[in-house]
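All protein chains but one are shown at their positions in the complex.
Right, chain A next:
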Amino acid sequence: MSLPSHHPGDTLLIDYAGGGLCEGAALVVATHTAYCPGCRRMVGEMEAVGGALLDGIEPDETLSPDGLEALFARIDREEAGRPPRPPCQPAARPTAADAPRPLIPEPLRSYLGGGDLESRRWRFLQPGIRCIDLKAGPNVTTRLVRMKGGVAVPQHTHGDMELTVVLDGGFSDELGSFQPGDVAIGDPSIDHRPVSDPEGCLCLATTIGGLRLTGPIGRLFNRFMDF
């Protein structure tokens, strides 16, 4: 597989490394880094910046002086009550060859709870598009979305931010062509109409602040649509 060509970029990677992204957005970024050694390296560097910032932070002088003693007492209690640990048995890992296709990397794989994607309940969104809800909050949804080949999402813009990472197949919009591992970033300044590639598209999408249809007919349907 070729390496991704659409990346989250420095500022989103800093948000991820610093821990400021909500879980759904962090899941998209983390999944991208499984496909992208370059961004993985950058996250490592940004975590090193976090370490240096922690080193340079002004120490809090009000820390209670008996903290260390209390911690050792707790460690002693825990270790007294616990039988010696058996040596680690490395778990047999499934090899890439016998894993189900498409190959979903961690951390997303754990969110899907194992098993075949085909056997899951896919919810209808619009003709040719189905999804599995992974996480939903008051303002954020994280979904696995599957589009049949050549299907168009109606022209829309974004209430806040939408992060999408392609897992299989691909799609194109006004900003380019997105293939496995690529991240698409939608925000209120982006008004687009993504169309899936002929082989279809499987992607992970986190939407913050919802979507707004902007096409001439779509506008009428905004209030009825569950995006």
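Quick notes on this one:
Operating definition for what follows: a residue touches a chain if its C-beta (ideal position, glycine included) is under 8 Å from a C-beta of that chain, and two chains touch if they have at least 3 such contacts; residues count from 1.
The criterion applied here is as follows: contacts and distances are computed from a predicted model.
The unshown chain of the complex is recorded in UniProt as "Sigma-70 family RNA polymerase sigma factor", chosen from "Hydrogenase small subunit", "Sigma-70 family RNA polymerase sigma factor", "Thiolase family protein" or "DNA ligase (ATP)". Even with one chain removed from view, chain A keeps its contact list with that chain: residues 1, 3, 10-12, 14-15, 17-23, 25-27, 30-31, 33-37, 40-42, 44-64, 67-68, 70-72, 74-75, 93-96, 99, 103-109, 111, 160-161, 181.
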